[in-house]
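The other protein chains are all here in position, but one chain of the complex has been omitted.
Right, subunit A next:
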């Protein structure tokens, strides 16, 4: 007992004059030992995490993550901590997190109960609603208008599930078709192969903003599902999660979040200098007022 007391005292002494009251565990310990923090980012999740014209990862989530990294530097008292950026995809992000390649993932990852079996999540920094994009001239207002029509979703997403659930008990029959990625799904609506594209509203808004004639398209219908995005972390790693959560909470409380939000959602952004022009939703305002890490 006494031995371990002496030992921990010695350990505490080694660390910069007792800057940490607690012993480091999990990811923070790993970062402290190696002197490297590895951040996973996406390559085309506009405007959350994507490569700009200089192939540098930028975005709303990246801005927030840089502040978390700064907080880690401060907590470990290591201003020269090396930040390694690793690109991930929706298929690789969980295995790379679990096997220790990345320490945090900053992208557009839904905090779901299913994912929580493998990984952890910070407070939600964005809330998206699943809705439909259709040709403005097509006169589609609700799901009922889609009866008998082809509706496209992107492979690997769950949007078709929401259509199936909303079909139940109603006399509507929708034909599900699939695009390989969001750009292709949008092309299907553009060329008339599909009547509507069901997807997260933010992704629809940025696809429309980037199209040739943004006025030709409209985001319509009710929210089929509401999904929170969070920074993906390692599971059962309370010390590191606290750093991330405290950083986000501080950004939310100080109102700095509004500046960061406006920078990415309300003003022109690289690489094409297009303005997504999507005001903050009520759900997001709620999540900022009362930070939460509850998944769906």
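By our rule, a residue touches a chain if its C-beta (ideal position, glycine included) is under 8 Å from a C-beta of that chain, and two chains touch if they have at least 3 such contacts; residues count from 1.
Just so it is clear, contacts and distances are computed from a predicted model.
Trainee: As a check of understanding, state which of "PadR family transcriptional regulator", "Pyruvate dehydrogenase E1 component beta subunit", "Tol-Pal system protein TolB" or "Amino acid ABC transporter permease" is the UniProt name of the chain not shown.
Mentor: Record says "Amino acid ABC transporter permease".
Trainee: Using the document's definition of touch, tell me which of A:67, A:158, A:239 or A:277 contacts the absent chain.
Mentor: A:158
Trainee: Out of A:99, A:137 or A:273, which is the one that touches the chain we can't see?
Mentor: Final answer for the missing-chain contact: A:99.
Trainee: So which bits of subunit A touch the chain we can't see?
Mentor: These residues of subunit A touch the chain that is not shown: 30, 90-91, 94-95, 97-100, 110, 112, 114-115, 117-119, 150, 152, 155-158, 161, 164-165, 177-180, 184, 187, 191-193, 234-237.
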